[in-house]
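These notes concern the structure reproduced below.
What you see is the complex with one protein chain gone and the rest in place.
The first chain written gets the first letter, and so on, giving A and B; residue counts start at 1 in each chain.
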Amino acid sequence: MEYREVNPTREYLARLETGNDWRSEIEALAREEDVEAGWFNAMGAVQEAEIWFYDQNEQTYRSVTFDEPLEVAACVGNVAKLDDDIFAHTHAVLSRRDGETLAGHLDSATVFAGEVHLRAFDETLERTPHERTGLDLWLNE
Amino acid sequence: MEYREVNPTREYLARLETGNDWRSEIEALAREEDVEAGWFNAMGAVQEAEIWFYDQNEQTYRSVTFDEPLEVAACVGNVAKLDDDIFAHTHAVLSRRDGETLAGHLDSATVFAGEVHLRAFDETLERTPHERTGLDLWLNE
Partner (left out) sequence: MEYREVNPTREYLARLETGNDWRSEIEALAREEDVEAGWFNAMGAVQEAEIWFYDQNEQTYRSVTFDEPLEVAACVGNVAKLDDDIFAHTHAVLSRRDGETLAGHLDSATVFAGEVHLRAFDETLERTPHERTGLDLWLNE
């Protein structure tokens, strides 16, 4: 395990805009406030969503699209630098009207309503290629 | 996107009382400590639960009741003012004994055991009607 003590700086509450992209909204907040390392929690609902599943053997992402209204029952993620840009690594748990649940890595989703808490750290957190998994990970020096 | 930098004041750990209502317990904590804006995370188990799904077209909530013991695998929510009272907007991911998962907006649930972390902010966070979604949302001025 690699870990680092981090120093919190600022924190934010955000309401995501109906019709915009869920992950892009969080990245826009991070860019506007110069957050290069942060942790977030969110909840709400989306109009449709594209979830990715990482194939651990093939080391590639596979996409599944759910073209239907879904609640965002839980959303956990973090902000770091990737290829000189800001990337919000976003996982989400979504649900249908009967409570049936879908979850995974959230690539994109159209916001119906979204409530976010973002906590920023005064650190550099940078994703670089991690050989064993094929993923871009931080604290990977 | 609308957002606001918030100033944390106090934070709390709570153990919810067996037999009481999950959401009411969180609201009672907020009222007792004068928390009018906060973010929480929780986990535990419930004896039964009523989950709501928001119909985005009809703009009404539909209810589903699960009358069975369930784990609370994840619970994310926030505290704000709504109609001059405290409202804990609560989403939850619940699971059955075989791991099958149910999720959504948690209206009510009978606590079996509950562990909560609440972070309070020195802000006014007030829910008002949001025309486009029909929901009561904060940062909606």
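Side notes on the structure shown:
One rule holds in what follows: contacts are C-beta pairs under 8 Å (C-beta built on N, C-alpha and C of every residue); 3 or more make two chains touch, one makes a residue touch a chain.
Everything quoted here is computed from the prediction, not taken from an experiment.
For the options B:Arg62, B:Arg96 or B:Arg132, the residue in contact with the chain missing from this view is B:Arg96.
Within the complete assembly, residues 10-18, 20, 25, 28-29, 33, 41-43, 45, 47, 69, 71-75, 93-101, 103, 112-113, 115-117 of chain B touch the chain that is not shown.
Although one chain is not displayed, its contacts with chain A can still be listed: residues 1-6, 8, 37, 39, 41, 51, 53-57, 62, 64, 66, 74-78, 89, 91-94, 101-105, 121, 123, 125, 130, 132-133, 135, 137-140.
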